[in-house]
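Excluded from the complex is one protein chain; the other protein chains are retained at their positions.
Right, chain A next:
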Amino acid sequence: MSVYRKSGVKRRFFRLWMLFVFVVNSLNAQDRDNDSIVYHKLEEVILVKDIKQRQHTSATPVQILSGAKLKQLNSLSVADAVRYFSGVQLKDYGGIGGLKTINVRSMGTEHTGVFYDGIGLTNAQNGQVDLGRFSLENMEEIALYNGQRSDAGQSARAYASASTIYLKSGAPSFSEGRDLNLKPGFKTGSFGLVNPSLSADYKFNDHLSARVSTGYVYAHGRYKFRFTNGSYDTTAIRKNADVRSYRLETSLYGTTRFQSKWNVKYYHYNSERGLPGAVVANRFRRPQRLWDEQNFLQGEFKQKVSDRYFMVVRGKYARDHTRYSDPEIVTTSGYLDNRYDQETFYMSLAQSYRLNDFWKVALATDYENNSLEANLYRFAYPERNTFLAALTTDLSFDRLYVQAGMLSTTIRESVKHYEAAGDKQEFTPTVMASWQPFRTDDLRLRAFYKRIFRMPTFNDLYYTFIGNTRLSPEYSEQVNAGLSFRHIFGSHYLEARADAYKVWITDKIVAVPGANLFRWTMLNLGKVETTGVEASLRSSGKTGFGVGYSAQLNYTWQQAADVTPGASNYGDQIPYIPRHSGSINLAADYKRAELNYSFIYTGERYSQKANIRSNYLQPWYTHDIAARYALEAFGGEVRLGMEVNNLFNQYYDVIKNFPMPGRSYRVTFNYSL
């Protein structure tokens, strides 16, 4: 046994070396079987089937982009991809390096939880996760759940947001007889983009495999934009928009003979970028810069103890460092140079027990510790301890699924200086159901109710001059009812989904003015009532002559009214939420060639609370096209892609005075061996 292993390791090292030689010299030294494409296609089919099933039967609306579909979209980062989801507004400050956060169903960025490989990404400082920083290179699936996912093994954190995005990185998979996959890739195009990447999967044995994925992005970020109000009209170049970032992910995936599965991941990201700022009269260039470094180590261990009982243990340790420099503010100690250090420690135990054929109970308990340090005047140095416990019960019958759950949140906060926010204890329920009314499973009806809250962030509570430690959590209450229909007509697949919802945000945390513009204070003042409808229609299949197609249409209608008592803008649509928005995606493939077209539409919006002319923002819509071709070469698969984004060169702002780029191009090259 040990002799065999040794020789196996040796052989693998030899091959690794050989492959290295191959990559460097572009020489093919080995005979390769070409069934890897076939294998991946097969795998893809299984995956797609599973996703369709999940989307159809889920009691909460879920939208999933995965595998091939994800690669078809003209996307560089997760942020570009989530624009295709219904009910989502991407807050995009423009350009490759611009901040991109997601707002689901008008609830605000802080109400969306973002998970990476099953474990939450936290930003206790401002509650925002910049989705523009997550490369699609190593992403296998992006799923958006309204309400929550209902997976028995999930952590308590998964119950603690009003909506949740799950990012799933690619796990190693090997076709028969293979124990090494190498995937170098390269992207280039407008904005001076240079984006090499490499991922390598290695199989140590049937129980242990590893993936290393790394990528570098550089872009000068300059682009032409238009600055107009209908009467003045000029074009200029966006400056100080450069970005440089480096990402490294290393993961180990293992199974044991005792029905357990585990993975450990180390993630590193660092970047430096210019902050091009708002474009205002007489000021088209700004000097502010931002540096980030993110490091985390996380792991997950799943153990099936018996047919009835299984458990998942998760843990994470994360450190984030941010530096912001503003040469326009000169203090007695030089340029303004702020540094922030966040530390997160997280543990979770999730257990699930099946009482009988149809009844299951689950208990998830989490502990999280967040702390923030900053070189700011009168900084409090806050630390937060969060204890979460989620108890859920599931009833699943042939045609009916019901889940009810209660989440307990206990928060203890302490500070080194000044005053800490009070302790908090909350109980928040969720109920959801999915029902198949007819014998065939073509139609399913679903509904959910969820009450949850978002904690005030460290900035809300402690930011010097602005923070207010008296803040209470900001609550969201959602009800949703919808249907999912699907049918297979021979080789054509059709699905339609629609949901209607209502969301109430109370005790919304808003900034209110103090004595002057430097003295804003955060208060629990706002109230928002949102009514919305989301609908999507999708069709895919094969026509004659071997042409495959897929078409998807998404539409969202949202009325998000500010109903803060006594507000001068009572009843007005809240800022940056369009009444109408939607997207269209069309794709066709023939043999090894693929064509993709997508259209994104965002209706008129207002940039500030009052729905008046001076706050009006024009609708915008972009057309993107892409062509891709796969060929077998050098013993592997080469995929070439050409993308044109914003084909008709429309100049628009998602956020007022933060112009978006016009037409841009991207060329991609991916090789897999």
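Here, contacts are C-beta pairs under 8 Å (C-beta built on N, C-alpha and C of every residue); 3 or more make two chains touch, one makes a residue touch a chain; residues count from 1.
Note that contacts and distances are computed from a predicted model.
Q: Quick one: find the hidden chain's UniProt protein name among "Protocatechuate 3,4-dioxygenase alpha subunit", "Phosphate transport system ATP-binding protein", "ABC transporter permease" or "YncE family protein".
A: Not shown, but named in UniProt as "YncE family protein".
Q: Given that one chain is not shown, which residue among A:Phe174, A:Phe204 or A:Phe227 touches it?
A: Looking across A:Phe174, A:Phe204 or A:Phe227, the contact with the absent chain belongs to A:Phe227.
Q: Who touches the missing chain here, A:Val194, A:Leu586 or A:Leu640?
A: Residue touching the chain left out of view: A:Leu586.
Q: Among A:His56, A:Lys508 or A:Lys609, choose the residue that contacts the chain missing from this document, as touch is defined above.
A: A:Lys609
Q: One chain is left out of this view; which of A:Leu248, A:Met406, A:Ala481 or A:Leu494 touches it in the full complex?
A: Among A:Leu248, A:Met406, A:Ala481 or A:Leu494, only A:Leu494 touches the chain that is not shown.
Q: Would you write out the residues of chain A that touch the absent chain, in ascending order?
A: Touch with the absent chain occurs at residues 227, 229-232, 234, 277-283, 327-336, 377-378, 464-465, 468, 470, 489-492, 494, 512-521, 523, 539, 541, 543-544, 549, 551, 553, 567-569, 582, 584, 586, 599, 601, 603-604, 607-610, 612-614, 618-621, 656-657.
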